[in-house]
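My structure is below; once you've seen it, I'll send some questions.
Heads up, one of the protein chains got dropped from this complex, but the rest are sitting where they should.
Read from first to last, the chains carry the letters A, B and C; within each, the first residue is number 1.
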Amino acid sequence: MNVDKNGVTYEVLSPWAEADPIPYRGITPRIDRLEGRKIGLLRNPKRAAEPVLKVVEDRLKKKFPKASFSWFANLKPNERAIAQDIKDDFEKWVTGVDAVITAYGD
Amino acid sequence: MEQQSTAYEVLSPWAKADPISLHGLAPRLNKVDGKTIGLLCNNKRAAPLILEITEKLLKERFPTASISRFKSQTFSVSALEKEREGEFNDWINEVDAVIAAVGD
Amino acid sequence: MYDAISIEERNKPTVSLVNEGFFNDAESASRSQGMPALRYITTKVPCESSIIADIEAGVDEVIDKIITALTKPLTAEEKVPKPKETEKPQRIIFKGTLEEVNCFFYQRGWTDGLPIIPPTEEAVKEMMTGTDYPPDHLLGKLQSRNGKTTIEKIAINAVMAGCLPTYMPVLIAGTINLIESEPGFSGYTTFGFSTGSWAPFWSINGPIRNEINVNNSSGAFSPGNIANATIGRAIGLIVKNIGGVRKGIEDMGTMGDPMKYTCVISENEEASPWEPLHVELGYKKEDSTITLSFPNCYCQHIPYSADADGILRSIVDNMPRGMRYNIVITPTHAKNLFREGYDKAKVKKYIAEHKLVTTARMQAMLVTTARQTGKGSETEFVQLIEDPRFIRVIVGGGPGAFIAHLVGGGATPGKKEIQKIELPKNWAKLVAKYKNIVPNYAKY
Partner (left out) sequence: MYDAIYIEDKGKPTVTYIFEHFYNDSMSAASSKGMPVIRVVPEAIVSESTMREYIATEITTVFDDIISAVTRPLTAEEKSPQRHEPENPPRLVFKGNLAEVNQFFYRRGWTDGLPVIPPTEEAVAEILTGTDLPADHLVAKIEPRLGKATVETIAVNAVMAGCLPTYMPLLIAGVQAFAANPGPAMMAVSTGSWAPFWLVNGIVAADINLNCSYGAASPGDIANATIGRAMGLIIKNVCGIRKKIEDMGVYGNPGKYSFVAAENEANSPWEPLHVERGFSKDDSTITLTFPQSFQQMLPFSTDAKGILATVVGSIVPARFGLFTLVLTPNNAQSLANEGWSKQAVKEYIIKNTRVHEDYYRRLGLDAPQASEQNTFLAVSSGSEIFHPTKSGPDPVHIYVYGGFGSWMGFLQGGPSPITKKVDLPKNWVQLVKKFKNIVPNYVRY
């Protein structure tokens, strides 16, 4: 135990709060190829999100001519799509695609 | 647990300042009538209005007093307008007393 | 990352593109949502970029990685991540001299860089005299890490900040305000983290203002008053150590903002000709309350003249753009407005109706989706502020001509924005004990 020249030492409590451990989940299996698949493009409201995904779509179309694309926009920042009135559309959209690319354009 | 037996002996953060020579005020006037009263105005917005009203009241109350104005373009003539120091001194010589408005 | 997680949960593979500066943020977000293996790719596309060449270059660099992220089979760890190690939080965390405690806490990332008072058992016990709640009382969980917000953790952070025990009721109410803040783009869950360097601004109303000496006069926002200085600081530490929002990791404020040290004022209710803010928001005059908003601009200006026309026109001309507005005006200005027949609602209405912007200059983030303007024109004007209730008017400040604006986020009418401050039973005694701790300035 260290004591400074003034003979003062402090035993201190932690300010860092406890947090319940969240159960970790794995991610879902990947698709084997993009060719012939339907790729979802999900954008948030930040300005760069849409142009970034447009470039991605353009490049992927060139590489995989038989892939198709489907867009979805969640325009409320930091609010889950499933927590808004667009929930049903979102669920339907997710069911209809094979994989999703999101851009946060942050 | 703080062990309070010993304590911190601490230095003062409050700087020393050299004693400056203290000045008394200039002698006052025995009357206002017949004197030249200087009105000193800086460039804050309310100052001209304050002095305009002061001048009106002075003229009503002391009809034989005369008024001389000096307008500073900054907040403080002596601190910032070195180039007008001569003009300012001449003005001070002309007047018998000064009413200043800083209109802060 | 939330939508990507929703999609993974629906058994569709995702990959997310984020700006390279957000690596820590993305990782922290996916871990806190329980999906640490979420695949994301960092790009060099600058934030908010609108330059197509930059965007193309940024995407071309990572296009192969995007394809790989959607097709490369999962590793064992990605399928079943190792369960998160259960934190074994120690209550007593360190023992050392004042310098060692300060250094240890700073290196753990638990301070704001300024000295702290060591939160010893003794000091925390004294702080706990400011509340009737037991130490383990749980107020809720604070984003982003869902930290358990116990009264003791609030007290520990309050000791560190240099608070007096009489601030505990204010800190508890302020923390509840954060916990219950609207999710999304109007509350803490955005403004605590975003690139915009938004700072919590706390305005205090009711009798507690004077009982704990919260400055509402000259220099209220300046250093020099222990209540204004330490209440905002303590909540800043609570956001960091209970919410887990750390600079450059979760708090992605680009430029930073000194308002995050502390930004606290009380309303000068005695000198105001109007009903105080908390009464306007439905509380009783004798209630004490704390109201929250998230400005990222702090601007001051003088009025064109001291009458209503000069005050209001200068406010309209000088207010910066934001989503929500706080205007602090001196009792003198308020009285001049009042004399000319302006109540607070009329002041707000005037400002909202006169603050116009061309549709071309209206930015998407400044409006709700209903008024999303897209391209717009340079000649068509719209109101910048769609609802006068987005403006808060607070009466405060000392003698002098200036008008102050705190603009950004906040003022969420009809949603959580204000919290009543509950006082402990022995309040009068506590106030008597700490009330006379005030600065006494020597003459020179």
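Operating definition for what follows: a contact is a pair of C-beta atoms (placed from the backbone, for glycine too) under 8 Å apart; a residue touches a chain by one contact, two chains touch by 3 or more.
Every value quoted in this text rests on a predicted model; they were computed, and no experiment measured them.
Q: Determine which one of C:Asn157, C:Thr190 or C:Asn296 touches the chain that has been left out.
A: Considering the complete complex, C:Asn296 is the one touching the chain left out.
Q: Looking at C:Lys65, C:Lys95 or C:Arg361, which residue reaches the missing chain?
A: Going through C:Lys65, C:Lys95 or C:Arg361 one by one, C:Arg361 is the residue touching the chain not shown.
Q: What is the set of subunit C residues that contact the non-displayed chain in the whole complex?
A: So the residues of subunit C touching the unseen chain are 19-21, 27-28, 31-32, 46-51, 87, 98-99, 102-103, 106-109, 111-118, 123, 145, 161-162, 195-197, 199, 215, 217-230, 233, 236, 244, 246-249, 251-263, 265, 296-307, 310, 314, 317-318, 320-321, 328, 330, 332, 336, 360-361, 363, 365, 396-402, 404, 407-408, 437-444.
Q: Quickly run down the residues of subunit B that touch the omitted chain.
A: 2, 4, 7-32, 37-38, 40, 42-46, 49-50, 53-54, 57, 61, 72-81, 88-89, 92-93, 95-104
Q: Go through subunit A and note every residue touching the omitted chain.
A: Subunit A touches the chain not shown through residues 4-6, 8, 19.
Going forward, only the chains that are shown with their structure count from here on.
Q: Cα centroid separation between subunit A and subunit C, in whole Å?
A: Centres of subunit A and subunit C (C-alpha means) sit 24 Å apart.
Q: How many angstrom lie between the CA centroids of subunit B and subunit C, rounded to a whole number?
A: So the centroids are 44 Å from each other.
Q: For subunit A, jot down the residues that touch at least 2 other chains.
A: Residues 3, 8-11 of subunit A touch two or more partner chains.
Q: Using the touch rule from the top of the page, what residues of subunit C touch 2 or more other chains?
A: 118, 120-121, in rising order.
Q: Going by the contact rule set out above, which residues of subunit C touch subunit A in the complex?
A: Within the complex, subunit C touches subunit A at residues 1-4, 6-19, 22, 32-39, 43, 45-50, 52, 55-56, 58-60, 63, 66-67, 69-74, 78-87, 89-101, 105, 108, 110, 118-121, 124, 141-142, 145-150, 152-153, 156-157, 160, 183-185, 189-190, 193-195, 237, 241-242, 244, 252, 364-365, 369, 372.
Q: What residues of subunit A sit close enough to touch subunit C in their complex?
A: 1-4, 8-34, 39-40, 42, 44-48, 51-53, 55-56, 59-60, 63, 74-83, 90-91, 94-95, 97-106
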